[in-house]
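One chain of protein is taken out of this complex; the other chains stay put.
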Amino acid sequence: MDITALTSRRFLVPGLITLTVLATLPLYGSLYTVILITTILMYIILAVSWVIFSGPTGYMSLASAAFFGVGIYTAAVLMPNTGQLLPLPVVVAIAGLISGLLAVLVGALTLRLRGIYFAIFTFGLVEIIKQVLLYWEFEVTHTRGRFVVLVDNDTVFYIMLGIFVALMLTVYFIRRSKFGLALQSIGENEEAAAHTGINVTMVKVITFGISAIFMGAAGAIMATRWTYIDPYIAFNPLFSFMPVLMAIFGGMGQLYGPVIGAAIFAYLQETLQTTFPYYYMLIFGIVLVVAILYLPNGIVGLIQKLIQRWRKGGSAEQNANT
Amino acid sequence: MQILEGEGVTKYFGGLAAVSKVDFHVDQGEIAGLIGPNGAGKTTLFNLISAALVPKPGTIRFKGEKITGLKPHKICRLGLARTFQEVKIFSNMTVLENVLLGSLFGCSTGMSSADASREAEELLEFVGLSAVRTTPAKDLTLVNQKRIEVARALATKPELLMLDELMAGLNPAEVAQAMELVTRIRDKGITIFMIEHVMKAIMSVCDRIMVLHHGEKIAEGTPQEIAISKKVVEVYLGE
Partner (left out) sequence: MDLVTILDIAIGGLLMGGIYALLAMGLSLQYGVARVLNIAHGEFIMLGAFATYTLYTAFGINPLLTLAIVGPIIFIIGFLLHRTLFTRLRISSPSPGAFESRSLLATFGILFIIQNLALIGWGANLRAYSYLNFGVNLGGAIFTANRLVSLGFAIGIGLAFYIFLVRTRMGKAIRAAAQDPATASLMGVNINRVLAICFGLGAVMAGFAGTLLSMRVPINPAMGMNYTIIAIIVIVLGGLGSIPGSFIGGFILGIIGTVVTYIEPSLSLAAYYFIFMLLLLVRPKGILGK
């Protein structure tokens, strides 16, 4: 308990400063910066949401693209460029809820699959939704893709920031709650948790649902930035892999690991992808392999190790001096 | 009164019967023992009772109510707690958090977190772990990790506690302490059903003993009766 209070105070001031800097960004930042930060926030949301579930439980979900894509399509249906049906924040909330419900449904069916099976299944989920949508558009509606209402960049930015803040608060409250303790215990030893009275299936399913809500919400708001979407854009499997890579690259031991990992990668992507798309993906692959080989605890783990070594070195020097 | 009873409890693994048509019962307030050679099906029977496995066929009743087919957490909340042969603790959580989880989730009646913490602290005192309450559970010795398991199980407010080889791997002094702990738990009014290999312990602590061999119950009686049972002696010598 003391530890949580301490960490929260330690992060409160930097957190508030970051938030103020971000909230006022459209006042002093260029349009390019606002768009760049929106994309970075989107990746951070995807990576942190992924970690909420996959971090403690150890299940490797590759369903992120499915939940993200469902959010995108929800927005496309509710706010077509021919006439917006509902206000933007409501659409974002509905998109989150639909993704969350889908996750609860899928989770209830599949969370008994372990290890590699779960990873394969969740990956299949992305593809099957994509294929069914393609079929639907091809055979039933005879369209290809959809156009979404154009929303100005500042609004997109603020809604993304809002989702990000809501996500961070959710993570914070989960960690401090009884629910969070149960979730952690499942990660440590699922069998013991079940025999201690914890409804392990329910805790896992709810967590999966919560993580999907934020992915869906982020998808909905991104749809308004892309304005044209189709099943290939919305259900791009990269949105399943990127969060995993970003989280691993950043380090999953601490919450700010995935945040850092996502920020670095999103920045690289935004700057490299348009000019050197193949080279960007090539670098992406190399970094992925190198990170898995040499950074098992991510960048945060590496930094912690360096600090430790530096401190040890420092204290050894002191000892030598006295 | 019988707090736990099983009827024709059977479990096959592949073509092999790990537990075969076992009828058993545990009386309210007693310390019942379950012994048998390695591979006799003792832990499997515990797993069947605590719903880690489902018997097929067979029924198990707890407090007169059929519990076969329920999920493990339901069984725990009904008042049937267990420990494990190979300790299963939450390694990276503190000792207190391990026990707290039992208080928070283990009983059907909700409990405020203040009450739950107080209760967890009391149980740590009861098993003698107060001094290490903020230590990560993985840093404790085996005997203390087993105590965590006992305290965590007790935190779920069980009426029946199942102990799976509590004393395995402990030295003689620790075994003596464990035996004393078992009787203190019984004195709280909690019924105990325990698997044990340490004969001295089980003979002196238990009111009644059941013997499993090749998945079948071959004997049942007071420790004195078991000690002179021809069948039991044959099984153990023939091992």
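Worth pointing out:
To keep things simple, chains are lettered A and B as they appear, and every chain counts its residues starting from 1.
FYI, contacts are C-beta pairs under 8 Å (C-beta built on N, C-alpha and C of every residue); 3 or more make two chains touch, one makes a residue touch a chain.
Please read these numbers as outputs of a predicted model, since none were measured by experiment.
Although it is not drawn, the missing chain touches A when the whole complex is taken into account. Taking the complete complex into account, A:Ala119 is the one of A:Val48, A:Ala65, A:Leu102 or A:Ala119 that touches the chain left out. Within the full complex, the residue among A:Ala76, A:Ile174 or A:Leu245 touching the omitted chain is A:Leu245. Touch with the chain that is not drawn comes from one residue among A:Leu31, A:Val90, A:Val132 or A:Leu169, which is A:Val132. Seen from chain A, the chain kept out of the figure touches residues 58, 60, 109-110, 113, 115-117, 119-121, 124-125, 127-128, 131-132, 134-135, 138-139, 237, 241, 244-245, 248, 278-279, 281-282, 284-289, 292-293, 296.
One rule holds in what follows: only the chains that are shown with their structure count from here on.
Taking each chain's centre as the average of its CA atoms, chain A and chain B sit 42 Å apart.
Per the touch definition, chain B reaches chain A in the complex via residues 50, 52, 71-73, 76-77, 81-82, 84, 88-93, 97, 100-102, 104-107, 113, 152-153, 156.
Contact residues on chain A toward chain B in their complex (touch as defined above): 178, 181-182, 184-185, 188-189, 191-201.
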